[in-house]
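One protein chain omitted, others in place.
Here the chain labels run A, B and C in written order, and each chain numbers its own residues starting at 1.
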Amino acid sequence: MDTQTKRADVAFTVVENRRLHPRFVRLTLQAADGLQPAQAGQFVQVRVPSSLHSFLRVPISLHEIDAAQGRIALLIQEVGEGSRWLSSRAAGDRLDVLYPLGTGFRRPASAEASLLLVGGGCGMAPLYGLLKQLKQGPKPHAGRIAFLTGARTAADLLMQDEIAALGAEAYACTEDGSAGEKGLVTVHPVLQEGAFDQVYTCGPTPMMKAVAAVAQAKRVPCQVSLENKMACGIGACLCCVTPDKDQHHRCVCTEGPVFDADILGW
Amino acid sequence: MDTQTKRADVAFTVVENRRLHPRFVRLTLQAADGLQPAQAGQFVQVRVPSSLHSFLRVPISLHEIDAAQGRIALLIQEVGEGSRWLSSRAAGDRLDVLYPLGTGFRRPASAEASLLLVGGGCGMAPLYGLLKQLKQGPKPHAGRIAFLTGARTAADLLMQDEIAALGAEAYACTEDGSAGEKGLVTVHPVLQEGAFDQVYTCGPTPMMKAVAAVAQAKRVPCQVSLENKMACGIGACLCCVTPDKDQHHRCVCTEGPVFDADILGW
Amino acid sequence: MSKLNLQTDIGRLTLKNPVMTASGTFGYGLEYADFCHLNALGGMVLKGTTLHPREGNPYPRMAETPAGMLNAVGLQNKGVKTLIKDLLPPLEAHLKAAEAADKTGLPTRILVNLSGSTVEDYVEAATLLDAAEAVSGVELNISCPNVKQGGMAFGTRPDTAAEVVSAVRKAYRGPLLVKLSPNVTDIAEMARAVEGAGADGVALINTLLGMEVDIEKAKPVLSTITGGLSGPCVRPVALRMVWQVAKAVKIPVVGMGGIVDARDAIAFLMVGASAVEVGTANFEDPASAEKIAAGIAAYMERKGIADVRSLIGVI
Partner (left out) sequence: MSKLNLQTDIGRLTLKNPVMTASGTFGYGLEYADFCHLNALGGMVLKGTTLHPREGNPYPRMAETPAGMLNAVGLQNKGVKTLIKDLLPPLEAHLKAAEAADKTGLPTRILVNLSGSTVEDYVEAATLLDAAEAVSGVELNISCPNVKQGGMAFGTRPDTAAEVVSAVRKAYRGPLLVKLSPNVTDIAEMARAVEGAGADGVALINTLLGMEVDIEKAKPVLSTITGGLSGPCVRPVALRMVWQVAKAVKIPVVGMGGIVDARDAIAFLMVGASAVEVGTANFEDPASAEKIAAGIAAYMERKGIADVRSLIGVI
């Protein structure tokens, strides 16, 4: 095990804190040295100060990864005390981060495969990371990539330009119809009618379940990224489990967070 | 009781954070309105963020008081987490402060009385405040005022110039002899030989006990300011008590922190 | 929502709202008058009182701990006679005056936490309190961890607990709550025992017995070595015990233990408490109890809940 050690508690320095939205900031972190490679969909455990409400680290999915340059980016959604503290970090601040954790998205077998990515909320973070890895790796993905984003209103749509700039087809759904199709992502023609070889989704659980159901009905494999509450993040405490089809408990922080939807018993 | 309400949870704004010493900063705080008058020797309870080690407020003695202008100053010694957090407050930060608490120094009956103030460490804070009130009040004290400071080394002597500027005789003792007399304050001639009508002391308990013993031997009344650990600061929890001569428990946060030494059973 | 009803009942005792202050954390009440509108409280439980005055334990009596504190005050108090003669009248006057000004409905209830080291002491003090009109109820403390005889001794065995409760029940006719110790294997059994002995309600939890060490001095921090742990750190244990007890007895339950905000208070109501007591939080913010009462109203407003009673025991 030692010989193949890959994970570590890395001391990062914040190099940029960029606000993308009233509830979201993007933190760019620099390590002193290069980093072990990581897959989009893997996550980190970030140390935050103990407060009256929280003692543990905050698990956050990797948003952007440049392992060679020792650089990662995290998309921080301000929900609890920990994430609010993180969203107020400034360039030069130090962060202790367990990196990289879990099992990320599996790339399609064929570089020609037609892919659909469906994201909502902070689920955008790992999917955008996946898109970047697909497009910018040594052998960029050649097949079609459609990226469908769901949000409450137009103002909540994140990274639409970046997605297009990476050469993906950017589609949107908003609940109020202020941008793209009106309604939830499941109503969107690209999901309902599109022909894809693989679906990837990350966002609120009800959204992922709905997307997985549509994919399953069309016999298209679908990978989902779960966000169960966890303590250790490294498979020791077994707090974050999810049942599979056979009612066995799968450990989300090691076997996941990304799972093939059809093995899950959710 | 309502009609004579004096204490309150006051929202102050930090107007200055001035470092006086590697371990001490002076925080100047401004209230929106004027403040109830306070006596040197009284203290405040300052709200600090809950941490893994501390849930309660931090009691700190008043250093300077300008009630009419709604301004106070606190001398912060960096000891625990709370005081370290306080020492890093910047102009514009808000602090919630219970003000003013406890019973402060009693002024001498006569404006001609000859007074000796003996301070060490953060005990300097209330004694300097007392000196200012004696010298700058509506009827300034006319009698002699000697201010003896004890410290480990010359670099640890605080506010010597300000003390002289206020017209007090400034004397010092250092354990290494690098300034003033060599040794503890009790060796200093001004304490041993001086003729005073009243002694005031604040600092480490052993120092205060020694000073009180000298004063008592010379039949000079001595007021001491205790620093017992407390929770509420307003006489409710009774955690901070000290025994008097009759072994009755006196509440330090209300009957004190300033006591006449000769009633104490310490 | 136009009209919120925050009134709740502890058996015969109706409170204007479910928030009281816990014994030992609110002194004799008036200590807090500068910081907190006392008449905004449903009630207040005054400092643990014994038949005769007590000096309590030596200093140090307090240690900060993670999300809480240890105390070993040891029931320092002025005795029940002084309480009735000198301390209750000004408090009652203050509350009457404030009430006349704000008209918040029912008066803020004054309860006395009563402690003792022998059944006889409990009974004699209870008899005096029975005659004190200012006192709306008695909270019998059979669980103080900081006094040698009595206190916790009574509170950790069903038979001895029942014995002292029955005796006091005969001497005190008003609402009688019994404050239970969490330092037991089966708190539901303790609750059933005092219910059977005639208690009108139970209040829990008292402090957990704890200890802190100064490793530089290689000594315990407290003069008494062990003391009572309170504050947010104990809240999960308190919530569990209130839930267990509320299911075990028919008499009302008053919940306490680490409540610092309205969320915490509402959690206690949901697991079966008819009212709550705010304790250690008063030390950190002397207006805590008042703010918590307002916070419960705000929650009801937001959720469209008209009557606070409908929150009680939903879990």
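Everything that follows uses one rule, which is that contacts are C-beta pairs under 8 Å (C-beta built on N, C-alpha and C of every residue); 3 or more make two chains touch, one makes a residue touch a chain.
Computed from a predicted model, the values in this text were never measured in an experiment.
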{"item": "Contact list for the unshown chain, restricted to visible chains", "value": "A, B, C"}
{"item": "Of C:A167, C:A188 or C:M211, the one touching the omitted chain in the full complex", "value": "C:M211"}
{"item": "Contact residue for the chain not shown (choose from A:R7, A:R23, A:K135 or A:K218)", "value": "A:R7"}
{"item": "Residues belonging to chain C that touch the chain removed from view", "value": "65-68, 70, 156, 183-185, 208-213, 215, 218-220, 225-226, 229, 231-237, 239-240, 243, 258, 263, 266-267, 270-271, 299, 311, 314-315"}
{"item": "Contact set of chain A toward the excluded chain (per top definition)", "value": "1-2, 5-9, 47, 50, 52-57, 98, 228-232, 234-243, 247-249"}
{"item": "Contact set of chain B toward the excluded chain (per top definition)", "value": "52"}
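Rule of thumb we're sticking to: only the chains that are shown with their structure count from here on.
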{"item": "Greatest separation from chain C - chain, by CA centre", "value": "A"}
{"item": "Inter-centroid spacing, chain B versus chain A (mean Cα positions, whole Å)", "value": "55"}
{"item": "Chain C, residues touching no fewer than two other chains", "value": "67, 232"}
{"item": "Junction residues of chain A - those touching two or more other chains", "value": "52"}
